[in-house]
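Below: the structure, in structure tokens.
Just one protein chain is left out here, and the rest sit where they should.
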């Protein structure tokens, strides 16, 4: 199936669109790191590497072929602090309108009603990586809240706090937002094909800015689709074999 | 020559006595580290290892066979701070009666009249290694001064300064001193065979304590001499091939 | 190796005292699962678990078995198998004291201990609720720039570091390759207990290429051979995780009864997986 389906006959899957959209957010980066359990960002970084002709360096945690760190678990963090990582990805059980991220749980800490795994490196990397892309497929008022219950990592910092990094964009199944670091707010950039601004408003718990006319999120062209379904599928399949079975176009059995 | 000379017919060389004496100062240690350009302390540590039946661990910088550090140049210092090094050796262009060590130079810093290499790790290891043995072959008023011109590493610290380590003994070509950490003074323990207390007094620039009867520094017995001239000569020869040509008994061509 | 009397997993589990501050690696970086089962068998209690910098099944099992009082971690998750049910349950019921952290903070606090330092500064964190709840973390001024606050983390000195590795030699030198956080753990901890797939008859220092990835015996208290010692988790470059077991575990461990069944039926050998 991998290379047999002519790309020009088949529309992109939802995840192929996400991969393509994230890749666009990485334009101009020199080095992108991808954390654990991040198949879509990983595929996107590998796509952008392919588009850059190899100029973009990609470090995929968990990969053998695309992980060149040799100083243990601390190297990702040291590397970021040295200014050698241009982009990273964070998710969030909750994300609020100021870009605060909650990876810990809902309700009153420590005996949270819902407990998520924990903050991982967010409380550090969000400060140090220039372009942090918030990525969460689920776009609901449960996830995109007015105010997070627990700040794993704050979206903004007071003056005087060392913070070369921070949120750059937020991507969900419905839409793409830019983050405005002056106004500390998200601004809707585009809505994905098949969805509308009203749907985004209905499902977002925080207020955000938007232009009068909200564009549609651009779709990958045929060349990109072929690249995603061929080489990128192979490359990310090394780390996420189960993911590539479902995320990419599979022809008639889709 | 290595094993051919019967040990029982030949008196120890000066350096063999020093090796034997230092080994005695290492009794009870679990791990001894030996820095660069330290053949006599290195031989002594290896001798004590042999005497301990291998219970003493020895790390000789510059050695391939007896250096198991794998974390680069910082490991010696980290290891000391962890409390995993029981004894270390320091020399000194000047050493004074309080145990201060000068490895920088004489006269007014920075344009010192005589400039020595520099302080190396002394300003750190002297604080952290419990048993620091000061070792300098030359015993003159030029070296053993009342007050050093530059303190590379202080012999004592004020209360409240973190200092699990410090001077333990001072060994020269003439004599062995213990260091009294309460009184911050050296105390003559023994004078080497062939030398006397007056000679020590004449050649020492600082005041020190001494018992009414000063013993002679014990000589290695026949078994020890054989060990030094055999196995230890081989082991230290890995790192210091030139040294073993001159330091050990060489028979008639001595 | 200082603890020559430790010959098997039960000796090793006995040498980890109740109440010990126990450092363990992430599930993907050499978890000593066979030793963990031995710890549970001996009924270990009151452990202060330090996860470097996160954990999964290992923390989950120890928590479920009631062996953990305090957990210091940046996350507990079973990854693609989902949330760690006994961890989540223990949090909800307030059965364990949480010291929620962020990955580089745990690395930094261990490095402080490895350097014999009382603390390590670290960027970031300020404004995170982690800081609000970590009474042991402080904000200090950068001594070199006025008006530049920075977090100071107290050193974490584990009583014991426990992990599994592919290879050791008879002197106690342990190969960890690029998994350098295991070296930091061993430098930081008072004692390190290691299980390995294989014990080499020749010194790991004989091959200089190998030597770069070796923790010297100086830092290792005991090595015990344990074939498949990371099972049901995987070991880098050796074997993968036992997917069937893990799926089954997650389903069973949703209830107290189900977890009790896991503990009861879990044999010393990886036989449950073969059912």
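Residue numbering begins at 1 within each chain, and the chains themselves are lettered A, B and C in the order written.
The working rule: a contact is a pair of C-beta atoms (placed from the backbone, for glycine too) under 8 Å apart; a residue touches a chain by one contact, two chains touch by 3 or more.
From a predicted model like this one, the values you see are computed outputs, not experimental measurements.
Asker: Over the full complex, note down every shown chain the hidden chain is touching.
Answerer: A, B, C
Asker: From the listed residues B:34, B:81, B:95 or B:191, report the one that touches the chain absent from this view.
Answerer: B:81
Asker: Where the complex has a chain not shown, which of A:70, A:108 or A:216 is the residue touching it?
Answerer: A:70
Asker: So which of B:135, B:150 or B:179 would be touching the chain we can't see?
Answerer: B:150
Asker: For the full complex, which residue in B:21, B:48, B:94 or B:122 touches the chain that was left out?
Answerer: If we include the chain that is not displayed, B:122 is the one touching it.
Asker: What does the interface between chain A and the hidden chain look like in terms of residue numbers?
Answerer: Touching the chain left out of view, chain A contributes residues 31, 57, 59, 68-71, 77-84, 128.
Asker: Pick out the residues on chain C that sit against the missing chain.
Answerer: On the chain C side, contact with the omitted chain comes from 108, 115-123, 138, 140, 142-145, 148, 150, 152, 154, 176-178, 207-213, 237.
Asker: Residue-wise, where is chain B in contact with the chain that is not depicted?
Answerer: Chain B touches the chain not shown through residues 36-37, 62, 69-75, 77, 81, 103-105, 109-113, 115-128, 150-154, 157-158, 160-162, 242.
Definition applied: only the chains that are shown with their structure count from here on.
Asker: What chain pair shows the greatest number of contacts?
Answerer: Chains joined by the most C-beta contact pairs: A-C.
Asker: Just curious, how far off is chain C from chain A if you go by their C-alpha centres, in Å?
Answerer: That gives a centre separation of 29 Å.
Asker: When the C-alpha atoms of chain B and chain C are each averaged to a single point, how far apart are the two points in Å?
Answerer: 41
Asker: Just curious, how far off is chain B from chain A if you go by their C-alpha centres, in Å?
Answerer: About 60 Å separates the centre of chain A from that of chain B.
Asker: Which residues belonging to chain C are in contact with no fewer than two other chains?
Answerer: In chain C, residues 183 touch at least two other chains, as defined above.
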